[in-house]
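Sharing a structure with you now.
Omission of a single protein chain aside, the complex is shown with its protein chains in their original locations.
Naming follows writing order (A, B, C, D and E), and every chain is counted from residue 1.
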């Protein structure tokens, strides 16, 4: 791996500032879903499934277009302190809402909805172990599950060509002790001054960018460094996705 | 494997009437929980975690006794047709309720609550792939997760001795095309005339028995055959559990 | 009443081990329902109504079959400590769920759904006084309400013949201080080592059996004794049902 | 019964305009509640229970005053068309809300909250058969249940004297085909031009008055006639309550 | 303003017993709604909107009649102590229910539903500042919003003539320190012995009357005084409404 930003400070887990955690993907992890992967980014593990439903939501009816929607949830054992199930609170918490809307928007932006036909692809991201970056791992993984589900639709003769217009992947960047770092683990994330999630395409275009000054506002120069670091890292992740789909 | 009931009819998946599906257990599957296993019974896969909370529910306060409680959920991709999340319906469905109450009762019946001290063990059973027998796999697996969590409590010096008084495991039995069979897969379960879940201890005593004539009432003789078959099978499963804990 | 099992220990309320509490049924208790009974089993009192709706749930549409479904609830004053209404908790508790599913399955198993035609019979069991055995009283009583509602449908010329294929009744059995007893009142139920609900037909076949070792696992011999006792008792209850319907 | 308003038109059920339906009260109807009555007003039947809880709601804590609160519900079989349970809709409907608040206010207005001490009386009104006037029957009946519960508290030495300061009862009046009538049955109520509920004390003072022009606004003269008719009728009901408590 | 009841006691805010607070109405306050007013009655401020939906609720389908329905809510800052949002409690509180049902009934009673055609007018009353009398201000104001929305329908050629059959307005009356007063502000309302809301038409007929003895039952003479005072005051308010619609 080439170095994007020179740094001598070692991180909590010994990584360089611009070093991603190891990524591992197990395709066809669940037999019932048309597409399914287990994605592991360091200790973060997410099951992503893509299931096809042969109808669209009411607002799309009769428009000859398809839909991609996502849901996200963490199993109770995924976090250090047991996470109470959403169903027991009778409502979905705000963080979960934000995340699943982000996943849905990210995937829709690289899909030609007309080529998909009048069907819905349900993306489900179930986090079974959480160590930071669950939402970005979910995007990277569910793109692959979506790809597999669409390939299955092609094989089944239901659609003619691949409706995916671009590869998409995501990672987090942040400012930690004044320095820009990539792919924050939970401990880094909890202590970062700035936290930013980036979703980008293969061609380096931005699909979504969400940056928050958790501890303090951040300077435009810091934003620029994070953008640079994020872009270089997402390029690596997309290369990995391409390898994975070759297998 | 010895044959309990003589039969020449092969089953859907080629098993004999008294033949269990292969069982596989991966211990320490999730790093955050004190006990966690992935149990696979044929194509049925359940993540079982056991997490310790250092307090008891209000009704046990001050009684110097502990509590074991269980929750059960299926991820949407676990079933052939995507299963809508409980949280979206705003309520837990009746089947889920029944199952998690069964798991909780089964485990509590082999725990010395006084030895456990004033703490709660939360058992979570998240089904990631469903092919029949998810509740019995959940009991068999969560017993192991519970065992690991309690061993951890002993190692940490929080409890003095193992509060488990007996091994417990579960399986399903049923009447399918007039014949008693064990460990029904989904397709068998959907077509069985009678379906019965059994939870038993190592010594062959019954913790819970729930039999339902789905298609028709069943005869006492059929009940006797199922009891016999269930007992023999649970003995094999408990032997497997013991092997697993040796590793 | 003839004695099934010889016993000299008197029970809390002076009954023999195999002695049922007095049963009283008031038919046509509520004028608005096609079938309605007030059933009293000792101090347990349940209003059971059967109401006809001329449509079926979505999953049965177009199949030329009917449906029977049940709901169960306790009024707040039915228990010693006031029972908070389900509606205030915003969810149905697990016990209620289990019970109403049991009632529904029990009644459906003795109905020829095709003869019923495309209509739903709603069974409602509202407990107005609880002293143990509310679920089994509800089954015994709602069978009668169902019978009356179906007779009304025949009289009205809506169905040609009685869709009931078998009589069904239920009772509880248990192990209390080491001895098998039948029809446990609340105080016995709270202290029983084993509690088992049995639903059987007139011909002695089993519709549902649910046994739980509340305090300890139970032996197969105990199960056999309870089965025997339950069967003999349900025979008596069904005889009583037949008398009631003669009136 | 003396005639308050001269009328020659017979009503649907043959009553005179100023004639109440027969009232029947069964005290001690439910054994678990400190006070409980079954009140029947014509075909309207309501179980009213009064249960004591030895604490007050948060807003009254430490004020040395008690509280009386009411809940109201109809069982599904109480109405001609099956009434779906509140718990299934996940919310209490507006009509139910209005009614239970009315019952609570009516009873609180005749209670010396200081004499009651720091305890709550829970009033539960469960309608088992509805034929108009369920809310007024519930007030008349629950006053009696409350009286019995308070007598029990006196007997138990928990309070020194009866905290009830006045008798209270309720009835409905209305304008039906231009004429003022009392105690409307369901059919009258559905077709009345004006519907008014009155809650009054023994001394003829008003606790609550709620009049609605369902079909058209109503004149002041009509209001006066209804007030007169209601007052005379509530006097009769309170006389009946006094008789009942003598038994 | 002429004096209805002679009184020398000045009120908290210096008003005479029969003196209304100043009323101010801003029409066309919200651009998106067909009718919308900001009504201010003293310090009470309510935004009332009337929006047209070109369909009716299921129970009116095919009857060639329209519907008017109302919702009421207070923003959190409207009260002295912040009012938690209904959505956070997961249910609408009883007071809100009562109020919005009252508003809906009041407006429907002066509408010719047939002339309205098969459409629904949604009335929304959002209280932005509360100082007593929010429900009566809401009725007075939403009548004007409804009038404007219906005028817009006429202008658009959707209905031929004004379906309003009568003007309607509302105010509160009460007994405060033994004296009948009108249009209670929050402080008076909190301390009044009796509180009564009146909804009347231009011709002095009653649409709704709801009187409650908050602190004590009230005498018939007190009721008469309140009725007189309310009628005179509503006449003044309706005169004000007419002026407003001239502008």
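The criterion applied here is as follows: a contact is a pair of C-beta atoms (placed from the backbone, for glycine too) under 8 Å apart; a residue touches a chain by one contact, two chains touch by 3 or more.
No experiment lies behind these values; they were computed from the predicted model shown.
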{"item": "Among the chains presented, those that the missing one touches", "value": "A, E"}
{"item": "Listed residues A:26, A:109 or A:191, member touching the removed chain", "value": "A:109"}
{"item": "Chain not shown, touching residues in chain E", "value": "30-33, 36, 43, 47, 49, 51, 53, 71, 73, 75-80, 82, 85-87, 90-92, 122, 124, 126, 128-130"}
{"item": "Where the unshown chain meets chain A, residue by residue", "value": "91-92, 94, 97-98, 100-101, 105, 109-110, 166, 196, 200-201, 203-213, 216-220, 223, 227, 231"}
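As a working rule, only the chains that are shown with their structure count from here on.
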{"item": "Interface sides of chain C and chain D: same vs different residues, half threshold", "value": "same"}
{"item": "Rotation, 0 to 180 degrees and nearest 5, that superposes chain B on copy chain C via CA atoms", "value": "180"}
{"item": "Chain A and chain E: spacing of chain centres that average the CA atoms, whole Å", "value": "52"}
{"item": "Centre distance in Å when chain A and chain B are each reduced to the mean of their C-alpha atoms", "value": "34"}
{"item": "Multi-chain contact residues (two or more partners), chain B", "value": "90-92"}
